[in-house]
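With one protein chain removed, the remaining protein chains of the complex are shown where they sit.
Let's turn to chain A:
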Amino acid sequence: MLGFLTARQAGLDDPLRLRRAESTRRVLNLELNHDRDVDRIHSNGVNTIDIEVIEGRYMLSGGADGVIVVYDLENNSGKPQYTCKAVCTVGRSSRYVHRFSVETVQWYPHDTGMFVSSSFDKTMKVWDTETLKPAEVFQFEGNVYCHHMSPIARKHSLIAVGTKDQKVQLCDLKSGSRIQVLQGHRGEVLSVRWSPRYEHILATASTDSRVLVWDVRRASGSLFSLDQHNGDKSKASSEAVNTAHNGRVNGLCFTVDGLYLLTTGTDDRMRLWNSANGKNTLVNYGKVSNESRKGLKITVSHSCSPEFVFVPCGSSVAVYTLHTGELVTMLRGHYNNVDCCQFHPDYQELYSGGKDCNILAWVPIVRPPDVEEEGTAAKGGSQATVNPAFEDAWSSDED
């Protein structure tokens, strides 16, 4: 570690190298920390979590009881023991709360003044965070499984919505209307995701075992469908030709640079695809157990080398290396099935929520401070509770 620091100082190493090495070391050290806790507000399972991208300070969670909670993740108390408090809640007593379970929540990508939630009560609501009232409500004909807003879009403000219907709807935030429909799937659409690299590319996953990639500017159908055998028609039985999985596809995630796409399916497999040409990179992750009937939310790490993917697997979260498919570790701690997880890129922390109504924070193990013999023990009892980072280490005792 010191080697990296001196190399960075002397200019022998690129600054990015130190950052990558330290991020990777922190991700490999994730564990449950009894100092960090998240307020328990939900009375039924937690279905979805989202952390805002601007500051990384506020986290949204949506539950099976229709409740939406906003948490403050920042620790300003100066003490290591910290519970992430709920800042505000759209509870059962609110007039505008969703009637059934909330399936997806997402912050507005450009500021925290707004967030969007979609639920099994066939509506998608755009909320004002200040007043906690919906500014806009979109009605659909079937249960809404997921929605996603592009994190980089400047030219459009479309929300892609996947519902029980086979058509993927695109709703416009600026005009408040449903302006486009993407036809091509033959089953319910379980997951939609915009590419973080190109603002017009959208990937959708469905129960018909296919994943389609679209360019929303094109009027005719999808760009291509992901094929697990890469066009080698001989490998599959004839019904499984041109499918991404041998079962329902319920999880979609782009890597941070947008070059690769991960999909998980109920055939207990996870596949990594090259997002430019749709080819299966044939990385073999082994059996990734997947029994979810709705969407599964997977996430990837950010600026580590090698990159990691976090997949909820039963009641634990499995961590795999992205490009080699090696299972690094299983994070165990939930009492029931885990439904969603989200990676905090700045602090390398993982938040996961599940049916046991808990949101667990997986924090990198803090290196214990070296024990110093002289003087510090004598400074008084009140010092013991102060975080060593806030300790006064420069004033002299002689004055």
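In the analysis below, a contact is a pair of C-beta atoms (placed from the backbone, for glycine too) under 8 Å apart; a residue touches a chain by one contact, two chains touch by 3 or more; residues count from 1.
Definition applied: contacts and distances are computed from a predicted model.
J.: What name does the UniProt record list for the absent chain among "Enoyl reductase (ER) domain-containing protein", "glutathione transferase", "Serine/threonine-protein kinase 19" or "AP-2 complex subunit alpha"?
T.: UniProt lists the chain left out of the view as "Serine/threonine-protein kinase 19".
J.: Would you mind spotting which of A:Gly78, A:Gly113 or A:Gly286 touches the chain that isn't drawn?
T.: Among A:Gly78, A:Gly113 or A:Gly286, only A:Gly286 touches the chain that is not shown.
J.: Need a quick check: the contact residues on chain A for the chain that isn't drawn.
T.: Chain A touches the missing chain through residues 1, 21, 24-25, 28-29, 31, 232-238, 240, 246, 282-287, 289, 291, 305, 321, 324-326, 328-329, 365, 368.
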